[in-house]
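Just one protein chain is left out here, and the rest sit where they should.
On to subunit A.
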Amino acid sequence: MSYIIDRRLNGKNKSTVNRQRFLRRYKAHIKKAVGEAMNSRSITDMEKGEQISIPTRDISEPAFSHGPGGHVERVLPGNKQFSTGDRIPRQGQQGGGGGGGGNASDSGEGVDDFVFQISQEEFLDFMFEGLQLPNMIKRRLAGNESFQVVRAGISNEGTPGRINVVRSLRAANARRIALTSSKRRNIKLLAEELEQEEQKDPALRDQRRIEFLRHRIEDIQARVKRVPFLDDFDLKYNLLVRQPRPRSRAVMFCLMDVSGSMNQATKDMAKRFFLLLYLFLQRSYEYTEVVFIRHHTSAKEVDEEEFFYSRETGGTIVSSALKLMRTIIRERYPASEWNIYGAQASDGDNWNDDSSTCHKILIDDIMPHVQYYSYVEITPRDHQALWEEYESVKALFPEHFAMEQIVDVQDIYPVFRQLFSQKVSA
């Protein structure tokens, strides 16, 4: 006797919990791998999943077992040339291994790492774990793209699927009571009269009156019955309305120096930094826009392609980019509606007298509007005037301004983490 059951439609992710437990336990390893991956990845696949490898010994589940040594007798299959009494020299240091096989199976000394894949989602979770956007998110009603359906009481019109049974029946009941009350009152009066008639002595009874009353009662009762139990206008429907939802929007300004002193490698580092920031903002905001501004002596708003790949060089006037950013904010991104983030990458070379202009623009026009402004200086050399000016900005806006120096690719992720690490709230 057998039962045959189709279980294919049952849940198939029974192991998800256990998988999560595993990831949770080896968080430290995975985080390290994620950090390393960030440094070695090409820019285009920053946000894919990642192969994680953990040394096998770290995840082993220990148990009592025999170690090498002592006297072991093994039975092996597939004898070709041995006869009783043959002596075989030992291979290697450990016992076993006789004739080539034997030991591999029972000592279990796999030194390979335990390698597995985590998904993009998990990768980003680990990448940005413990990071937070430093300042409160502004939410605004913007556009009409996102709605939330909410209940809004009862209406008289609607689709049959939304009929509210209780309310409909209650309305029907009320209507029936209202429409029949006078009739029922009449019936009551007639019934009383009829009773009085019937109480009388049979000789005094007015038989015709009785007949008439009976008739009348039946007639009215029939009319009461004719009032429908449920009528069209009794039907009540649940009303659902769409409410616009406040959404959080962010715009990120990427400012990059493309002057002659920035080479391809430096630009690549800047790009990695921008990309990290972009991914991070995307996770925190429902809607993120990016504005690319490149500058040498003059600044220009460009598209992504041009931002990273066009070759154009010249001197450096950093304030040109800041001015452009100021203009764009005024025109397109009112600070009351947008969360504004600025990220600037440069090698620190600037016209000396321009740095003080930068300082002024930042303090007067930019810092009051942005949520956060980060500056990375990609240079192995000593800092110049720009860095010093920015340091004084930082002193004024310690919560909203951050700056770090990056020397090579390895620094990017740690620097990023440092810029956005969760501040312990006082």
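To be clear about the criterion, a residue touches a chain if its C-beta (ideal position, glycine included) is under 8 Å from a C-beta of that chain, and two chains touch if they have at least 3 such contacts; residues count from 1.
Here, contacts and distances are computed from a predicted model.
Novice: According to UniProt, what is the chain that's been left out of this complex called? Choose from "ABC transporter permease", "SoxAX cytochrome complex subunit A", "Stage V sporulation protein R" or "Hydroxyneurosporene synthase family protein".
Specialist: "Stage V sporulation protein R"
Novice: Please identify which residue in A:Phe116, A:Tyr287 or A:Phe397 touches the non-displayed chain.
Specialist: Within the whole complex, the residue contacting the unshown chain is A:Phe116.
Novice: Check the options A:Gly78, A:Gly161, A:Pro202 or A:Pro398 and report the residue that touches the missing chain.
Specialist: Checking each option in A:Gly78, A:Gly161, A:Pro202 or A:Pro398, the one touching the absent chain turns out to be A:Gly78.
Novice: For a quick check of understanding: of A:Gln20, A:Gln243, A:Ser392 or A:Ser421, which residue touches the chain that isn't displayed?
Specialist: From the options A:Gln20, A:Gln243, A:Ser392 or A:Ser421, the contact with the absent chain belongs to A:Gln20.
Novice: Residues of subunit A in contact with the chain that isn't shown?
Specialist: Listed in rising order, the touching residues are 1-8, 10, 12-15, 17-25, 59-80, 82-90, 95-96, 98-102, 104-106, 114-117.
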